[in-house]
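One protein chain omitted, others in place.
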Amino acid sequence: MSQSLLNELTSREYKFGFKTDIESEIAPKGLSEGIVRYISKMKNEPEFILEFRLKAFRHWLTMTEPTWANVNYPKIDYQNIHYYAAPKAKKKLDSLDDVDPEILRTFEKLGIPLMEQKKLANVAVDAIFDSVSVATTYKKKLLDAGVVFCPLSEAIEKYPELVKTYLGSVVPFTDNYFAALNSAVFTEGSFVYIPKNTISPMELSTYFRINTEDSGQFERTLIVCEENSYVSYLEGCTAPKFDTNQLHAAVVELVTLDNAEIKYSTVQNWYAGDAKTGKGGIYNFVTKRGKCLGKKSKISWTQIETGSAITWKYPSCVLIGEESVGEFYSVALTNHFQQADTGTKMIHIGKNTKSTIISKGISAGKSHNTYRGLVQMNKSAINANNFTQCDSMLIGNLCSANTFPTIDVRNGTGTVGHEATTVKISEDQMFYAAQRGIAPEEAMSMIISGFCKDVFKELPTEFAVEATQLLGLKLEGSVG
Amino acid sequence: MKLEIKNLHAAIDETPILSGVNLTISSGEVHAIMGPNGSGKSTLSKVIAGHPAYTVTEGEVLLNGENILELAPEERALKGLFLAFQYPTEIPGVHNANFLRLAYNAKLKYHGKPELDPLEFDELIQEKLALVEMDSDFLERSVNHGFSGGEKKRNEILQMLVLNPGFALLDETDSGLDIDALRIVANAVNTFKSPDNAILMITHYQRLLNHIIPDFVHVMANGKIIQSGDKDLALQLEEKGYEWLLESVG
Partner (left out) sequence: MLHPHLIEKETEHTRVVQVDQDQTIEAHIKAGGSYTILFVQSGNTTLNTRFILDEGATLKAIWISHHIEEATQNIQVEFKGEGINANLSGIARLTGQQKLTTHTHLIHHQPNTNATQFFKRIIEDQAVSEFQGLVHVKSEAQKTDSNQFNHNLILSDKGRAIARPQLEIFADDVKCSHGATVGQLDEEQRFYLQSRGFSEDQANHILIQGFMDEIFDIIPAQLDPAKYRHLLYA
């Protein structure tokens, strides 16, 4: 019974599967030093960025694709991808009036209106279409507060010193195969800089849209929060339906100094591939990491992963500053042929550092859902503390739920508590709801949303609603 | 509102539990079913509500003349049938107030009325909360999750008051209640009672019936009603035990 219900819930047509017809500047397929130079030239970059790219590219050539994740996919042909695709613009985009109306309509259809009169009230949005940022709202208001929120390419031009200091400082290009690839060919992303003693006056958000077939998206986001500052940042993503797989290999780097806090939330709804055949969909191979450099600083990751054919993603925290805090809240829902291998790493280095991990995995259809995590406490991490709760829900008998945590404590003062359980939707719960007149689809949504509550409540309100709806939930307000 | 149970037979995993129950309950009436453990009392309430674990092998249950045995549990509920569970199910993470609002709105929708938003619903529920003497922070908790036995039972009664069913089935609502809670629950049920609704209580003990006076008392044993009478029957049972009746009926 429950399987068919879940199918009803999750196999509703992918709403964001349309493609925008627009003239684009597309790099020829393939990857070479020439392409890396082409991207750098298209973006008018200074020498130090080109150097960074080339070093990364040369290093990437020496690496092999990782195979340890619990996911299966045919070998990716890296020469069959467009590494750069940008809507053709007649001139430099200075205001929204210069943006192709077709693109504005696209974002409006996605629920991200950019026009002055319609834009979201409390959220500044950077809209990224394939390889370029097409618009950033509320830029001026933010700048007045001292907050820099702009496309990374603009930051390279305007704030080269900051970029030089922090780019690659959290995720070096040597880190892993996809991070090296990203470092060579990254095309766009957001840059956020919050100066000392500043609370960002609004939520910042980047919306990623892949539009061009056979193109990859390689965005790179960098957020730096100086002493006593705070920012909440959200990202959302969608893509059209194509029969071929598309690669999304992003890098996100976060840095917090003393007493600073970054709250980073993701609602990931990339195209997951065809429900019946599993054809197409996004390969979401992402490296996200934050460094709590400062004393009492905090980085909190919240992710709602519902899309992508394959997800390979471990938003992590390196807790260096004394008393720094890392958090990871995750809901990963897989259905049909989706595969997700996701989790986090909490590396405790400083004294009295603390981390919390709450992960909820829901698998249905023929999908595979894996939590993979590492909690490491080095010798220097005196009195470090971690709590982990990892729950899985299976719906049907053709899917799997796996939990692969590693705990490594290298001192005599660290404490770790890890719990993992499996949960099922019981016949009694369904009957109880039915006896109160609640239809089965609704009851199921409600129970799943209840299962995810501890994660949903971490989302900014603007996203909580979206996330709830995403899981096919009608019980508004129960979360958050 | 009229509920007619005719020659009802039901089984779980092929083990017969009900073997020919006959009972008619009309609006304005309060009935009580008593009986020893394993007599089939709770099964009767679950079969009426449509629990999927039970199979009806014979007989009918008519609600206002319509056989409801083919209906899904939620359809029966929408037609005005309410079961206060003996063991209310826990639903972790699901907000109590939202659960109730969802149920209430489902009913409004079924009757073609506009649904209530959270603020409107809050007004309605505050008044009902007072009847069961509960704080509003009770609404902030997950459905039955981490509730004490008594809190669960009061929550069932709260739901009944909010949903205002035409036919309420109270399955051992008194068990697990201390004296104060029993008084609160009984007062709430008495407030609920009206010429427009019918109540069927299932209980082990006479004590509930001191607070909610039944018009009819039935005794169940071996899946059947073996004796019916008025409230005095319950007093006699209290005094003499079920053995007396089982022997005298043979």
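The chains carry the letters A and B, assigned in the order they are written, with residues numbered from 1 in each.
As a working rule, a residue touches a chain if its C-beta (ideal position, glycine included) is under 8 Å from a C-beta of that chain, and two chains touch if they have at least 3 such contacts.
Source: prediction; values computed, not measured.
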{"item": "Omitted chain's touching partners, listed by label", "value": "A"}
{"item": "Omitted-chain contact residue, chosen from A:T174, A:T356 or A:T413", "value": "A:T413"}
{"item": "Chain not shown: contacting residue from A:Q217, A:T403 or A:Q429", "value": "A:T403"}
{"item": "Subunit A residues touching the omitted chain (full complex)", "value": "379, 392, 394-422, 424"}
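Definition applied: only the chains that are shown with their structure count from here on.
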{"item": "Between subunit B and subunit A, distance of the C-alpha-averaged centres to the nearest whole Å", "value": "48"}
{"item": "Residue ranges of subunit A in contact with subunit B within the complex", "value": "426-429, 431-440, 442, 446-447, 449-454, 474-475, 477-478"}
{"item": "Touching residues (chain side subunit B, partner subunit A) in the complex", "value": "49-53, 72-74, 76-78, 82-83, 85, 88-95, 98-100, 102-103, 106-107, 110, 118, 142-143, 159, 163"}
